[in-house]
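The complex appears here minus one protein chain, its other protein chains still in place.
Let's look at subunit A:
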Amino acid sequence: MTTEIKLPFDKEYVSSFSKDMGEPAWLTELRLNALANAENLAMPKPDKTKIDKWNFTQFEKHIVGSEDFASLNDLPEDVRNLIDLEAGDQNLYIQRNNRPTHLSVSKELQGKGVIFTDIFTAAREHSDLLQKYFMKDGVKTDEHRLTALHAALLNGGAFLYVPKNVEIAEPIQAVYIHDNKEANLFNHVLVVADDNSSVTYVENYVSTVEEANGIFNIVTEVIANANAKVQYGAVDTLAKGTTAYVNRRGVAGRDARIEWALGLMNDGNTVSENTTNLVGDGSFGDTKTVVVGRGEQTQNFTTKVIHFGKNSEGYILKHGVMKDSASSIFNGIGKIEHGATKSNAEQESRVLMLSEKARGDANPILLIDEDDVTAGHAASVGRVDPLQLYYLMSRGISQKEAERLVIHGFLAPVVNALPIEGVKRQLTAVIERKVK
(Lines give C-alpha, C1' and ligand atoms only; values in the text may rest on other atoms or scores of the structure.)
Protein backbone atom coordinates (compact mmCIF):
# COMPACT_ATOMS: atom_id res chain seq x y z
CA MET A 1 0.00 0.00 0.00
CA THR A 2 1.25 3.42 -0.81
CA THR A 3 0.60 6.74 0.73
CA GLU A 4 -0.46 9.63 -1.44
CA ILE A 5 2.06 12.39 -1.68
CA LYS A 6 2.00 15.77 -3.17
CA LEU A 7 5.13 16.37 -5.16
CA PRO A 8 6.61 19.84 -5.05
CA PHE A 9 7.01 19.98 -8.83
CA ASP A 10 4.31 19.30 -11.41
CA LYS A 11 4.42 18.16 -15.01
CA GLU A 12 4.30 21.71 -16.38
CA TYR A 13 7.44 22.50 -14.44
CA VAL A 14 9.19 19.29 -15.49
CA SER A 15 8.39 19.66 -19.16
CA SER A 16 9.41 23.30 -19.24
CA PHE A 17 12.67 22.49 -17.38
CA SER A 18 13.38 19.71 -19.86
CA LYS A 19 12.70 22.10 -22.73
CA ASP A 20 14.96 24.78 -21.22
CA MET A 21 17.75 22.21 -21.05
CA GLY A 22 17.26 21.43 -24.72
CA GLU A 23 16.57 17.79 -24.01
CA PRO A 24 15.47 15.36 -26.71
CA ALA A 25 11.82 14.32 -26.73
CA TRP A 26 12.50 10.81 -25.38
CA LEU A 27 14.01 12.22 -22.24
CA THR A 28 11.17 14.67 -21.67
CA GLU A 29 8.75 11.81 -22.07
CA LEU A 30 10.75 9.57 -19.73
CA ARG A 31 10.69 12.33 -17.12
CA LEU A 32 6.95 12.90 -17.43
CA ASN A 33 6.11 9.21 -17.25
CA ALA A 34 8.31 8.84 -14.21
CA LEU A 35 6.70 11.86 -12.58
CA ALA A 36 3.25 10.40 -13.14
CA ASN A 37 4.41 7.10 -11.62
CA ALA A 38 6.15 8.69 -8.67
CA GLU A 39 2.93 9.53 -6.91
CA ASN A 40 1.72 5.95 -6.94
CA LEU A 41 4.88 3.93 -6.52
CA ALA A 42 5.90 2.71 -3.09
CA MET A 43 9.00 3.89 -1.31
CA PRO A 44 11.94 1.47 -1.33
CA LYS A 45 12.14 -0.71 1.77
CA PRO A 46 15.73 -1.13 2.83
CA ASP A 47 15.88 -4.21 5.02
CA LYS A 48 15.80 -3.43 8.76
CA THR A 49 15.85 0.38 8.47
CA LYS A 50 12.63 2.36 8.67
CA ILE A 51 12.78 5.31 6.32
CA ASP A 52 9.12 6.32 6.20
CA LYS A 53 9.88 9.43 8.29
CA TRP A 54 12.79 10.46 6.12
CA ASN A 55 12.09 13.34 3.82
CA PHE A 56 12.90 12.46 0.23
CA THR A 57 10.08 14.35 -1.46
CA GLN A 58 9.46 17.74 0.11
CA PHE A 59 11.84 20.54 -0.79
CA GLU A 60 11.85 24.07 -2.12
CA LYS A 61 14.35 24.28 -4.91
CA HIS A 62 14.97 22.03 -7.85
CA ILE A 63 17.83 24.15 -9.17
CA VAL A 64 20.05 26.57 -7.28
CA GLY A 65 22.13 29.19 -9.02
CA SER A 66 25.88 28.55 -8.78
CA GLU A 67 28.77 30.57 -10.12
CA ASP A 68 31.64 29.03 -12.03
CA PHE A 69 35.04 28.94 -10.37
CA ALA A 70 37.49 31.27 -12.12
CA SER A 71 40.12 28.52 -12.11
CA LEU A 72 40.86 25.23 -10.41
CA ASN A 73 42.93 27.16 -7.89
CA ASP A 74 39.78 28.92 -6.75
CA LEU A 75 38.09 25.68 -5.75
CA PRO A 76 37.39 25.23 -2.04
CA GLU A 77 40.31 23.64 -0.24
CA ASP A 78 38.40 20.41 0.45
CA VAL A 79 37.95 20.01 -3.28
CA ARG A 80 41.44 21.08 -4.30
CA ASN A 81 42.79 18.33 -2.06
CA LEU A 82 40.93 15.79 -4.14
CA ILE A 83 42.41 16.67 -7.48
CA ASP A 84 45.83 16.97 -8.98
CA LEU A 85 46.20 20.64 -9.85
CA GLU A 86 49.55 20.05 -11.51
CA ALA A 87 48.28 17.46 -13.97
CA GLY A 88 48.16 18.96 -17.44
CA ASP A 89 46.07 16.90 -19.78
CA GLN A 90 43.61 15.43 -17.29
CA ASN A 91 40.10 14.06 -17.45
CA LEU A 92 38.10 15.88 -14.87
CA TYR A 93 34.51 16.98 -14.45
CA ILE A 94 33.47 19.28 -11.64
CA GLN A 95 29.88 20.10 -10.85
CA ARG A 96 28.85 22.75 -8.36
CA ASN A 97 25.45 21.86 -6.95
CA ASN A 98 23.50 21.53 -10.23
CA ARG A 99 25.92 23.43 -12.42
CA PRO A 100 28.58 21.84 -14.62
CA THR A 101 31.50 24.13 -13.84
CA HIS A 102 34.60 22.47 -15.25
CA LEU A 103 35.29 19.82 -17.81
CA SER A 104 38.56 18.69 -19.28
CA VAL A 105 39.05 15.68 -21.48
CA SER A 106 42.49 14.86 -22.81
CA LYS A 107 43.20 15.12 -26.52
CA GLU A 108 44.21 11.50 -26.46
CA LEU A 109 40.84 10.32 -25.18
CA GLN A 110 38.94 12.61 -27.50
CA GLY A 111 40.93 11.13 -30.36
CA LYS A 112 39.94 7.63 -29.31
CA GLY A 113 36.26 8.56 -29.29
CA VAL A 114 35.82 8.58 -25.53
CA ILE A 115 32.86 10.67 -24.43
CA PHE A 116 33.01 12.30 -21.02
CA THR A 117 30.60 15.13 -20.34
CA ASP A 118 27.82 16.37 -18.12
CA ILE A 119 24.51 14.58 -18.45
CA PHE A 120 22.69 17.52 -20.11
CA THR A 121 25.29 17.95 -22.82
CA ALA A 122 25.20 14.19 -23.31
CA ALA A 123 21.43 14.36 -23.81
CA ARG A 124 21.82 17.10 -26.40
CA GLU A 125 24.86 15.89 -28.25
CA HIS A 126 24.79 12.10 -27.81
CA SER A 127 21.09 11.55 -27.55
CA ASP A 128 20.93 8.14 -29.22
CA LEU A 129 23.79 6.68 -27.26
CA LEU A 130 22.41 7.99 -23.98
CA GLN A 131 18.95 6.71 -24.78
CA LYS A 132 20.33 3.26 -25.48
CA TYR A 133 21.60 2.91 -21.90
CA PHE A 134 19.91 5.49 -19.68
CA MET A 135 17.75 3.72 -17.05
CA LYS A 136 17.27 0.68 -19.28
CA ASP A 137 19.26 -2.33 -18.12
CA GLY A 138 20.61 -0.88 -14.92
CA VAL A 139 18.23 1.04 -12.70
CA LYS A 140 14.65 1.35 -13.95
CA THR A 141 12.47 4.40 -13.40
CA ASP A 142 9.54 2.42 -12.02
CA GLU A 143 11.35 0.38 -9.35
CA HIS A 144 9.99 2.58 -6.60
CA ARG A 145 9.13 6.16 -5.83
CA LEU A 146 12.72 7.31 -5.49
CA THR A 147 13.93 5.99 -8.86
CA ALA A 148 10.84 7.57 -10.46
CA LEU A 149 11.50 10.89 -8.73
CA HIS A 150 15.12 10.63 -9.72
CA ALA A 151 14.26 10.34 -13.40
CA ALA A 152 11.58 13.03 -13.28
CA LEU A 153 13.75 15.59 -11.50
CA LEU A 154 17.20 14.68 -12.84
CA ASN A 155 19.27 17.84 -12.34
CA GLY A 156 22.90 16.84 -12.59
CA GLY A 157 25.34 14.12 -13.45
CA ALA A 158 27.81 12.84 -15.97
CA PHE A 159 28.08 10.45 -18.87
CA LEU A 160 31.17 8.44 -19.68
CA TYR A 161 31.37 6.27 -22.77
CA VAL A 162 34.41 4.20 -23.63
CA PRO A 163 34.29 2.76 -27.16
CA LYS A 164 35.20 -0.80 -28.05
CA ASN A 165 38.80 -1.86 -27.50
CA VAL A 166 39.81 1.43 -25.83
CA GLU A 167 41.81 0.96 -22.67
CA ILE A 168 42.27 4.00 -20.45
CA ALA A 169 45.04 3.83 -17.88
CA GLU A 170 44.59 7.12 -16.01
CA PRO A 171 41.53 7.44 -13.76
CA ILE A 172 38.73 9.67 -14.95
CA GLN A 173 37.54 11.90 -12.15
CA ALA A 174 34.32 13.64 -11.23
CA VAL A 175 33.69 15.88 -8.24
CA TYR A 176 30.17 16.87 -7.21
CA ILE A 177 30.39 19.83 -4.90
CA HIS A 178 27.59 20.64 -2.51
CA ASP A 179 28.11 24.17 -1.20
CA ASN A 180 24.61 25.62 -1.10
CA LYS A 181 22.33 24.76 1.79
CA GLU A 182 19.28 25.05 -0.43
CA ALA A 183 20.59 22.64 -3.05
CA ASN A 184 18.93 19.30 -3.75
CA LEU A 185 20.60 16.90 -6.10
CA PHE A 186 19.13 14.29 -8.45
CA ASN A 187 22.41 13.21 -9.92
CA HIS A 188 22.82 10.52 -12.51
CA VAL A 189 26.12 8.98 -13.51
CA LEU A 190 26.14 6.62 -16.46
CA VAL A 191 29.34 4.76 -17.31
CA VAL A 192 29.33 2.59 -20.38
CA ALA A 193 32.38 0.51 -21.21
CA ASP A 194 31.91 -1.11 -24.57
CA ASP A 195 33.37 -4.48 -25.58
CA ASN A 196 36.98 -5.13 -24.58
CA SER A 197 37.47 -1.67 -23.12
CA SER A 198 38.73 -0.74 -19.69
CA VAL A 199 38.35 2.36 -17.54
CA THR A 200 38.68 3.63 -13.98
CA TYR A 201 36.25 6.29 -12.83
CA VAL A 202 36.54 8.00 -9.45
CA GLU A 203 33.96 10.34 -7.99
CA ASN A 204 33.44 12.44 -4.90
CA TYR A 205 30.27 13.85 -3.46
CA VAL A 206 31.63 16.49 -1.18
CA SER A 207 29.78 19.00 1.00
CA THR A 208 31.67 22.12 1.88
CA VAL A 209 28.85 23.35 4.10
CA GLU A 210 28.81 22.11 7.69
CA GLU A 211 25.16 21.24 7.82
CA ALA A 212 22.26 21.31 5.34
CA ASN A 213 18.83 19.80 4.87
CA GLY A 214 19.35 18.90 1.24
CA ILE A 215 17.91 15.83 -0.46
CA PHE A 216 20.28 13.70 -2.50
CA ASN A 217 18.79 11.17 -4.86
CA ILE A 218 21.74 9.68 -6.66
CA VAL A 219 21.76 6.92 -9.24
CA THR A 220 24.78 5.40 -10.91
CA GLU A 221 24.61 2.90 -13.71
CA VAL A 222 27.68 1.03 -14.88
CA ILE A 223 27.34 -1.00 -18.03
CA ALA A 224 30.33 -3.23 -18.74
CA ASN A 225 29.84 -4.92 -22.07
CA ALA A 226 31.59 -8.11 -23.16
CA ASN A 227 35.07 -8.47 -21.73
CA ALA A 228 35.14 -4.86 -20.52
CA LYS A 229 36.60 -3.84 -17.18
CA VAL A 230 35.34 -0.99 -15.03
CA GLN A 231 36.84 0.11 -11.76
CA TYR A 232 34.48 2.49 -10.01
CA GLY A 233 35.71 4.43 -7.01
CA ALA A 234 33.61 6.75 -4.86
CA VAL A 235 34.14 8.69 -1.69
CA ASP A 236 30.94 10.28 -0.38
CA THR A 237 31.22 12.97 2.26
CA LEU A 238 27.85 14.68 2.35
CA ALA A 239 27.13 16.96 5.27
CA LYS A 240 25.24 16.36 8.46
CA GLY A 241 21.52 16.94 8.03
CA THR A 242 21.37 15.75 4.42
CA THR A 243 19.15 12.84 3.45
CA ALA A 244 20.64 10.62 0.80
CA TYR A 245 19.47 7.77 -1.36
CA VAL A 246 22.44 6.46 -3.30
CA ASN A 247 21.94 3.63 -5.74
CA ARG A 248 25.00 2.39 -7.59
CA ARG A 249 24.32 -0.50 -9.89
CA GLY A 250 26.43 -2.37 -12.40
CA VAL A 251 25.58 -4.76 -15.18
CA ALA A 252 28.40 -7.03 -16.31
CA GLY A 253 28.27 -8.75 -19.68
CA ARG A 254 30.14 -11.84 -20.79
CA ASP A 255 33.60 -12.01 -19.15
CA ALA A 256 33.20 -8.41 -17.98
CA ARG A 257 34.55 -7.17 -14.65
CA ILE A 258 33.15 -4.50 -12.39
CA GLU A 259 35.12 -3.54 -9.31
CA TRP A 260 33.71 -1.07 -6.82
CA ALA A 261 35.79 0.81 -4.24
CA LEU A 262 33.38 2.73 -2.06
CA GLY A 263 34.03 5.00 0.89
CA LEU A 264 30.60 5.78 2.28
CA MET A 265 31.40 8.60 4.66
CA ASN A 266 28.30 10.78 4.64
CA ASP A 267 27.42 12.52 7.88
CA GLY A 268 23.68 12.53 7.20
CA ASN A 269 21.05 9.81 7.02
CA THR A 270 21.84 7.59 4.07
CA VAL A 271 20.41 4.63 2.26
CA SER A 272 23.13 3.24 0.07
CA GLU A 273 22.48 0.39 -2.33
CA ASN A 274 25.18 -1.18 -4.41
CA THR A 275 24.17 -3.95 -6.75
CA THR A 276 26.14 -5.83 -9.36
CA ASN A 277 24.23 -7.92 -11.85
CA LEU A 278 26.53 -10.58 -13.24
CA VAL A 279 24.58 -11.20 -16.40
CA GLY A 280 27.19 -12.64 -18.72
CA ASP A 281 28.92 -15.97 -18.37
CA GLY A 282 32.32 -15.61 -16.76
CA SER A 283 31.53 -12.15 -15.40
CA PHE A 284 33.13 -10.86 -12.22
CA GLY A 285 31.94 -8.42 -9.58
CA ASP A 286 33.86 -7.18 -6.58
CA THR A 287 32.68 -4.65 -4.02
CA LYS A 288 34.86 -3.21 -1.32
CA THR A 289 33.14 -0.80 1.04
CA VAL A 290 34.41 1.22 3.98
CA VAL A 291 32.08 3.08 6.29
CA VAL A 292 32.54 5.36 9.28
CA GLY A 293 29.36 6.50 11.00
CA ARG A 294 29.26 9.19 13.65
CA GLY A 295 26.96 11.62 15.41
CA GLU A 296 23.28 10.77 15.37
CA GLN A 297 23.04 9.46 11.83
CA THR A 298 21.12 6.39 10.69
CA GLN A 299 22.35 4.51 7.65
CA ASN A 300 21.54 1.42 5.66
CA PHE A 301 24.10 -0.21 3.40
CA THR A 302 22.88 -2.95 1.14
CA THR A 303 25.41 -4.64 -1.08
CA LYS A 304 24.10 -7.17 -3.51
CA VAL A 305 25.66 -9.34 -6.19
CA ILE A 306 23.27 -11.28 -8.39
CA HIS A 307 24.62 -14.12 -10.49
CA PHE A 308 22.81 -14.90 -13.74
CA GLY A 309 25.78 -15.98 -15.85
CA LYS A 310 27.59 -19.29 -15.54
CA ASN A 311 31.02 -19.26 -13.93
CA SER A 312 30.36 -15.81 -12.52
CA GLU A 313 32.23 -14.66 -9.44
CA GLY A 314 31.00 -12.15 -6.89
CA TYR A 315 32.82 -10.80 -3.86
CA ILE A 316 31.58 -8.45 -1.15
CA LEU A 317 33.89 -7.07 1.53
CA LYS A 318 32.74 -4.31 3.84
CA HIS A 319 33.98 -2.99 7.12
CA GLY A 320 32.26 -0.27 9.11
CA VAL A 321 33.04 1.63 12.28
CA MET A 322 30.22 3.22 14.28
CA LYS A 323 30.97 6.03 16.69
CA ASP A 324 28.86 8.20 19.00
CA SER A 325 25.14 7.37 18.55
CA ALA A 326 25.43 6.39 14.90
CA SER A 327 23.45 3.38 13.81
CA SER A 328 23.84 1.27 10.70
CA ILE A 329 22.55 -1.83 9.04
CA PHE A 330 24.90 -3.77 6.77
CA ASN A 331 23.01 -6.08 4.47
CA GLY A 332 25.06 -8.31 2.21
CA ILE A 333 23.21 -10.34 -0.36
CA GLY A 334 24.71 -12.93 -2.67
CA LYS A 335 22.11 -14.33 -5.01
CA ILE A 336 22.72 -17.12 -7.49
CA GLU A 337 19.96 -17.60 -10.01
CA HIS A 338 18.98 -20.94 -11.46
CA GLY A 339 21.30 -21.80 -14.33
CA ALA A 340 24.30 -19.86 -13.04
CA THR A 341 26.30 -23.04 -12.62
CA LYS A 342 29.88 -23.01 -11.30
CA SER A 343 29.36 -19.57 -9.84
CA ASN A 344 30.96 -18.40 -6.63
CA ALA A 345 29.45 -15.91 -4.19
CA GLU A 346 31.56 -14.75 -1.26
CA GLN A 347 30.93 -12.04 1.28
CA GLU A 348 32.35 -10.64 4.48
CA SER A 349 30.89 -7.86 6.63
CA ARG A 350 32.39 -6.60 9.84
CA VAL A 351 31.19 -3.84 12.12
CA LEU A 352 33.07 -2.32 15.03
CA MET A 353 31.18 -0.18 17.54
CA LEU A 354 33.16 2.36 19.48
CA SER A 355 30.65 3.56 22.00
CA GLU A 356 27.82 2.24 24.12
CA LYS A 357 25.26 4.15 22.08
CA ALA A 358 26.53 3.17 18.64
CA ARG A 359 24.56 0.47 16.86
CA GLY A 360 25.56 -1.84 14.06
CA ASP A 361 24.01 -4.90 12.55
CA ALA A 362 25.38 -7.15 9.83
CA ASN A 363 23.05 -9.43 7.88
CA PRO A 364 24.71 -11.83 5.52
CA ILE A 365 22.24 -13.39 3.13
CA LEU A 366 22.86 -16.07 0.52
CA LEU A 367 20.00 -16.92 -1.84
CA ILE A 368 20.93 -19.84 -4.02
CA ASP A 369 18.78 -21.35 -6.73
CA GLU A 370 21.37 -23.61 -8.29
CA ASP A 371 23.15 -26.70 -6.99
CA ASP A 372 26.49 -26.59 -8.71
CA VAL A 373 27.94 -23.48 -7.04
CA THR A 374 30.18 -22.37 -4.20
CA ALA A 375 29.35 -19.68 -1.67
CA GLY A 376 30.52 -18.40 1.65
CA HIS A 377 29.91 -15.66 4.13
CA ALA A 378 31.39 -14.21 7.27
CA ALA A 379 29.97 -11.49 9.45
CA SER A 380 30.80 -10.03 12.82
CA VAL A 381 29.60 -7.19 14.95
CA GLY A 382 31.46 -6.21 18.07
CA ARG A 383 32.59 -3.50 20.38
CA VAL A 384 36.13 -2.28 20.64
CA ASP A 385 38.08 -4.60 22.95
CA PRO A 386 39.09 -2.78 26.14
CA LEU A 387 42.08 -5.09 26.51
CA GLN A 388 43.41 -4.00 23.12
CA LEU A 389 43.20 -0.39 24.27
CA TYR A 390 44.85 -1.29 27.58
CA TYR A 391 47.68 -3.03 25.76
CA LEU A 392 48.33 -0.07 23.48
CA MET A 393 48.04 2.43 26.32
CA SER A 394 50.46 0.41 28.43
CA ARG A 395 53.11 1.44 25.90
CA GLY A 396 52.39 5.15 26.45
CA ILE A 397 49.89 5.61 23.64
CA SER A 398 46.95 7.85 24.63
CA GLN A 399 43.43 6.47 24.58
CA LYS A 400 42.53 8.62 21.57
CA GLU A 401 45.55 7.48 19.62
CA ALA A 402 44.92 3.87 20.66
CA GLU A 403 41.36 4.09 19.37
CA ARG A 404 42.63 5.65 16.18
CA LEU A 405 45.07 2.79 15.66
CA VAL A 406 42.41 0.17 16.33
CA ILE A 407 39.99 1.82 13.87
CA HIS A 408 42.59 2.16 11.14
CA GLY A 409 43.57 -1.41 11.79
CA PHE A 410 39.99 -2.56 11.55
CA LEU A 411 39.44 -0.81 8.24
CA ALA A 412 42.89 -1.55 6.82
CA PRO A 413 42.08 -4.93 5.27
CA VAL A 414 39.55 -3.19 3.03
CA VAL A 415 41.39 0.09 2.48
CA ASN A 416 44.63 -1.67 1.58
CA ALA A 417 42.83 -3.90 -0.90
CA LEU A 418 41.14 -1.05 -2.77
CA PRO A 419 42.10 -1.31 -6.42
CA ILE A 420 42.41 2.46 -6.97
CA GLU A 421 45.34 4.31 -5.41
CA GLY A 422 43.63 7.71 -5.41
CA VAL A 423 40.62 6.38 -3.54
CA LYS A 424 42.86 4.66 -1.00
CA ARG A 425 44.67 7.92 -0.30
CA GLN A 426 41.49 10.00 -0.08
CA LEU A 427 39.80 7.49 2.16
CA THR A 428 42.71 7.31 4.55
CA ALA A 429 42.48 11.08 4.92
CA VAL A 430 38.70 11.05 5.42
CA ILE A 431 38.91 8.25 7.99
CA GLU A 432 41.61 10.20 9.82
CA ARG A 433 39.31 13.23 9.95
CA LYS A 434 36.26 11.29 11.03
CA VAL A 435 37.84 9.26 13.81
CA LYS A 436 39.69 12.13 15.44
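Throughout what follows, contacts are C-beta pairs under 8 Å (C-beta built on N, C-alpha and C of every residue); 3 or more make two chains touch, one makes a residue touch a chain; residues count from 1.
The working rule: contacts and distances are computed from a predicted model.
Per the UniProt record, the absent chain's protein name among "Peptide/nickel transport system permease protein", "Carbon-phosphorus lyase subunit PhnH", "Ring-1,2-phenylacetyl-CoA epoxidase subunit PaaA" or "Iron-regulated ABC transporter ATPase subunit SufC" is "Iron-regulated ABC transporter ATPase subunit SufC".
The chain omitted from view is touched by exactly one of A:A87, A:A375 or A:A412, namely A:A412.
Subunit A residues in contact with the hidden partner, per the touch definition given at the top, are 385-388, 390-399, 401-402, 405-406, 408-413.
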